[in-house]
Every structure is written in C-alpha cells, then in structure tokens.
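I have placed the structure first, in the form of structure tokens, so that the comments after it can refer back to it.
A protein chain is absent from this complex, but the other protein chains hold their places.
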Amino acid sequence: MKVKVKLFAILRERVGAGDLTLDIEDGSTVADLWRRLQQTYPKLNVPGIRLLYAVNQNYVSPNEVLKDMDEVVFVPPVSGGEACFA
Amino acid sequence: MKVKVKLFAILRERVGAGDLTLDIEDGSTVADLWRRLQQTYPKLNVPGIRLLYAVNQNYVSPNEVLKDMDEVVFVPPVSGGEACFA
Amino acid sequence: MFRVTDRPLDLQELVDFVTDPEAGAVTTFIGTTRNNNEGRKVIALEYEAYPEMAEKELIRLGEEAKRRWPICRMAIAHRIGPVQITQPSVMIAVSAAHREAAFAACRFAIEEIKRIVPIWKKEVFEGGEVWIGTQSGEPLAPGKRP
Partner (left out) sequence: MFRVTDRPLDLQELVDFVTDPEAGAVTTFIGTTRNNNEGRKVIALEYEAYPEMAEKELIRLGEEAKRRWPICRMAIAHRIGPVQITQPSVMIAVSAAHREAAFAACRFAIEEIKRIVPIWKKEVFEGGEVWIGTQSGEPLAPGKRP
C-alpha cells in the first residue's frame, strides 16, 4: 500500500523535499515507517530530537498501524522550545 | 487657614458641587475636616462607605495635619468594586 | 504613556508605544462595558476621574510594575465620561522579553487600577443608576498607602 509523508522544518531541510510517497507493507506502524525513512535518508537521524507523530492531521502514538493513503507527519519540536543545534 | 476640597462621584452628587474652599483651624486633621463637612452637608453620611484620603494628590492617613491651601480629596471606593446602593 | 482622556481609546496606539526590539511578548487588557451586571440590564457606564492624581497613580503603578518584573514598556489609557456597551473604558499594554513578565505586569496593572486609582464608575441601568464601589473594603491603616 502507499502512504504520503510530509516533512517540515529541520526534517524537510535535511531530506531536501517536503512531500514523499512511499510503498510500505500492510500492517506497518508509524514507527516502522520512521525506521524505513531513516535508512533511506540517514540525515533524518537528528541526535536527541523528540518527535511527535500525526496521521491524517491527528496526533497518534508511534504504534499506530497505517492504512492505504494515510498522510503521515513526523512532527519535530514546535516553536516554544530552546535552540536545537543538532 | 484655608483648604480646597474636591468632591467626586457619589460625594459630588450629594453635595451638588465639586469644589469647596473652607476656613479651618490651624492643626486640623483630615478626619477633623471630614467631620466638619458631614455637619455642613448631612447627605455626605453614606452608610457603610469606606473612604480613602488624599492631600495634594497623595494618599494620606486620616490623622494627617493640614496646611494652608492644601487640596483635600475624600476618595470614595474606586471603580473595581460591587454596586453601592447606599 | 499614562493617560486619562474623554476621547475614544485606540489599542494600536498603545501597542505601538510599547513596541520594543528587546520585546518578544506584548500583552494587553481592555475593559469594556458589558450589557448586564448583577442581574441589571446595563445601558452605559459613566466614568469620572480626579485626573491629575489618577495620572500620577498610573505612573506610580507603572514604576512599581517595572520594579517587580523585567518588562520593557507599559502604556495605560483610561477613558472618562459615558462609555457604551462593548466600548473600551481602559486599555493596558505591556511589552517584555518573555511572556511571563508581560502577563504578570498586565494583570497587576488592572488590579491596581481597580484598587487605588481615583476613577469612579457609575452604572446607568434600566430603572436607575448607581455608583459602583465596595462597602466592605478594609479601612485605610493610618499612615499607609492603600
């Protein structure tokens, strides 16, 4: 099945693209997808970064099982925090 | 000696005037002046009213001794409170 | 900027006044006339001030706020005369590097205005009018500022 991934902020800059479409196996979770992306784009390994996860514009746990054509966003820290030079 | 009295809000309305000039005895305090005014204008007796006292635009205690040409204001409750139907 | 005026108030003017390149936060408070109070149908509020002393007290509370919190600038404008439903009677603007100080100082300012600044409020409601004020406040301790 296919899922759409949107990348923002530091993740978008590191990959050099904001929108990806990926083929993944049925039953894959959000965490599985993130591991797969990190293998494809090693620059996504930002040391110490705390991500949140959103599917179809709602926050979910990393154990959420994905469905065909889901829109997945890996949410880096939002604007309230301190500088992250990693 | 003479002092100027300014009346505001409920006190001004009850006396029907905002500015008074009074002759008082040397050594009179703010509290003495208030008693004197209440005798002249019995309507100034608003039951339960809590006044503050200002001389020359500074808050003072009722025991403050007045000087010639002082500007005295008896300050009814300011705008933060509940309705006073007295 | 500490002002008592019989003209309509302009929030943007206050915000422009407190704008500061060191500030990351601006808070404002606007007091407006609402259409009801304690079960009465309010028509308008009428404010009366002892203007010279009111402005001095506003300046004084601004200085006190600067002592208590790391703020950049503060502006307060209070309208006198009649103020219709939804119209502003008082506006406060505070700028600070960080929002905690901006919120705290703005809240402090409105509490102090309502506690100590010689401005009085008459409520004109359907069926009558009344000067708003407390009958149960603490009496002023001798020799103390309230």
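All chains are identified by letter, namely A, B and C, in their written order; residue positions are counted from 1 within each chain.
Simple rule for what comes next: a residue touches a chain if its C-beta (ideal position, glycine included) is under 8 Å from a C-beta of that chain, and two chains touch if they have at least 3 such contacts.
Just so we're clear, the structure is a prediction, and the values are computed from it rather than from any experiment.
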List the shown chains that the missing chain touches in the full complex.
A, C
Touch with the missing chain holds, among A:V5, A:I24, A:L44 or A:V73, for A:V73
Given the full complex, what residues of chain A touch the hidden partner chain?
6, 8-10, 12-13, 48-50, 52-54, 57-63, 73, 75-86
Could you list which residues of chain C touch the chain missing from the display?
11-12, 15, 19-36, 85-86, 88, 95, 97, 99, 102-103, 106-107, 110
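One rule holds for everything that comes next: only the chains that are shown with their structure count from here on.
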Rounded Å distance between chain A and chain C, as computed from the means of their C-alpha atoms
48
Geometric centre distance via CA averages, chain C-chain B, whole Å
24
Whole-Å distance, C-alpha centre of chain A to that of chain B, is 71
Of all residues in chain C, which are in touch with two or more distinct other chains?
none
Multi-chain contacts in chain B: which residues touch at least two other chains?
none
